[in-house]
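To start, I am sharing the structure in question, which I have written as C-alpha cells.
As you look at this complex, bear in mind that one protein chain is not there, while each of the others sits in place.
The letters A, B and C name the chains in turn, as written, and every chain counts its residues from 1.
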C-alpha cells in the first residue's frame, strides 16, 4: 500500500475544521499507539489508567519482550543480566484493559483514520500516537548496511544486538581492537555511545588488558565529554583513543568481510566493529507522512504532529526542540500527550505541559554521573529552562550514590511504563 | 642546549616506547628522524624559556609582565569565542592577531590568570592560534598582542559560562 | 522574620549534614519528622494547607515524580511517595526550591513548582495509601 503525501497534507488541513467524530464500533473513543517503548508504553498506560475505561486503547508492538535501551550498556559491561532489562506487556493488558497486539504497523491512512498491520488487520482510530523510535539512514557509514548488522552490530536496539556485541567483546583476541563508529547528532541516547565505551573498557580492563578501544566520531565534542575524559583517565588510562572531527573521525568507511575500518584514509584491522549509523524517525512515521526530513515535527503544547492534529509523535522519532532523544524524555512527553489526548476525547481537564529529563551514565563500577534539565513549551519549540550536570572531580561517595540513584530510577520508570 | 639534551634522554622511557610500538612503521621512522633532528640541530629553545607562564597575583602585574610600560591599545587582536559556553571545561577559543609576534590569552576569572602565550616563528602561516580552555565562571576573557615595533594591542570577549570548569 | 530565618538556618544545617545520604530510610524518616517541626514556617507565608489543594492538578503533576519515585516501593536512594506527611512534603519541596536542601534533581524539579502546585501535590499524595 502506498500513500500519496500530498493527499495526506490536504486531508490534514481539512481535519482542522472538521468536528470530532468518534470511530464506529463500541462508541468509546479509540486511541491507537504504535511502539511499546518509553513513549508508547507510558502513553498507553496513562490514557487507559486515567480514563478508567472510557477510552479504548490499543498498543501495537512487534516484540513480546521489551529490552530497554537504558541500562543495555550495563548489560554489555556485565553489570546487569539480559533478564534484568527485559519487560513484558502482560500487566498493561491485565491492569488497564489495554489491547496489546504484537505485530508491525505497516501503513497509516490519515484520511479514513486507520492503521494497517502486517497481519492484515485494520484498526480505526480517533487519535493515533506514534512512538516508533529510530531507524538508520542508509549509506551514512560507507560499507555498512542492515545486512551486516550481525557482523558489525549497532546494538542500538537492545536485546539480541546487545547480546551479540557482548559476545564479540568477550571473544576478542588478546590485545585485540574494539572500534566504535559513533553517530552524528542528533542520536538516540541511551544507550549512550560514551557510556558504552566506558562499559567496554570496564570489561577489557579485567579480561583483556592489552586490548585497545578506538572511537571514530564525526562530532567535535559530545555530551558530558569532560566527565568522560576525566573518568577514562582515572579508570582506563591509555586504553581509549577518541578520534573526533578535528582528526578525521567523521571520514570513515568499513569493510565487514575483511573486518577493516578506515579512518581519515588510514586502514586498520579491528576485531569488533560497533557501527552506530546516523538516525532518523522510525519508518512508520515516514509512512504516515508526518515527517519533514529525518524527524516528525510536533507542537510543543501537546506533542501533536504539525501535519495532522489527530496524530501525535513521541520520543526519539519526533522533532520537538531541546529535549534529548532519551527514554526519560519520551516518558515525560507521553504524560503531556496522554493528558491532552484524554482531555480532547473525554473533556477531562487539560493542564499546561511540563517536560523534564535526566540522564545517568556509568563510567565505571560505582562511578555514576548525571545531567538533567527542565523544559517549557514555547510557540516555537520545547525549550530548555534550567539544568544541572555532575562535576569533574566529585567525591567518590557522591558518584556511588548517583549510580544507586540510577538503579532506583530504572525500577521506577519501568514500573511507570509497564505495571 | 645542555638542558634540552638532558631532557631529551627521557624521551625513550618505557611508557613512551610502548606508545610508539603501536604506531605504523612509517611513523616510527619519522619519529627517529625527528629525534635525530632534535639532538643535532639547534632548536629555537633556550633553557630560560622553559619557565612557564608568569606566576603573578594580579591582572595589573600580568599585563605589566607582557606589555611593560606601554599601555595596550584596543584593536588589532580578536578573540573568537561563543558568547555562551555550555561546558566550561572545554570552551573553544581562537586568537587572531595579524602582524603580532606574540600573544597572551588571559582569563581574569580563573584561579590562574594567564591561559596561554604564543610566540609566532618565521614559518607561522598566520598569527592565529585556536585551542580549548577551562572557564571557572562567566567573565570577560581578553588577549594581548605584541607587535614587532614594540606596541601592544588588546582585545576582549565576554562569555557566560553555564557549567563552570575549573577544578 | 527572625524565627523563619532561624528555622531556615537550622534546616540548612540538618540537610547539609545528610546531603549525601538524605534518603536512607531511617535517616529520611527522622529528618522528615524534624523538617515537619520547622516546616510550617516556610509554608506559613502561603497560608496553604494540603486539604485546600487541587487533587486533580496534583495527580497530573505527580506523573513527573513517579518517573523516579515509586508510589509504593522504598528504594535505597529514592524514597517512595505514598504515605508522606503533607506538611513534611511541602516543607521539603520549599527547602529544595530555596536550594537550602541539597540535591540537584530535586532542586531543579521543585524550582519550577509554584506554591499552588506544591500544595496540589501534597493534597494528591495525602490521598494515596
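Things to note:
Following the convention adopted for this analysis, a contact is a pair of C-beta atoms (placed from the backbone, for glycine too) under 8 Å apart; a residue touches a chain by one contact, two chains touch by 3 or more.
Keep this in mind: contacts and distances are computed from a predicted model.
Comparing "Molybdopterin synthase catalytic subunit", "NADH-quinone oxidoreductase subunit N", "Sulfur oxidation protein SoxZ" or "Multicomponent Na+:H+ antiporter subunit F" against the UniProt entry of the hidden chain yields the protein name "Sulfur oxidation protein SoxZ". The chain not shown here makes contact, within the complete complex, with A, B.
Across B:63, B:79 or B:115, the residue that sits in touch with the chain not pictured is B:115.
Set against the missing chain, the residues A:226, A:334, A:359 or A:389 yield one that touches it, A:226.
The set of chain B residues touching the chain not shown comprises 7-8, 10-11, 13, 15-16, 19, 30-31, 33-35, 37-38, 41-45, 49-50, 52-53, 89-91, 94, 107, 110-112, 114-126, 128-135, 165-167.
Within the complete assembly, residues 226, 229-230, 233, 237-239, 241, 243, 246-248, 264, 393, 395-396 of chain A touch the chain that is not shown.
Simple rule for what comes next: only the chains that are shown with their structure count from here on.
Taken as a contact graph, the chains are arranged in an open line, each linked only to its neighbours along the path.
Once the centre of each chain is set as its mean CA position, chain A and chain C turn out to be 32 Å apart. Taken in their complex, chain A has these residues touching chain B: 212, 220-221, 225-226, 238, 387, 389, 391-393. Those residues of chain B whose C-beta lies close enough to touch chain A in the complex are 19, 22, 87, 89-90, 92, 162-163, 165, 167. By the touch criterion stated above, chain C contacts chain A in their complex at residues 20-21, 56-57, 59-61, 63-64, 66-70, 73, 75-78, 104-105, 107-109, 111-112.
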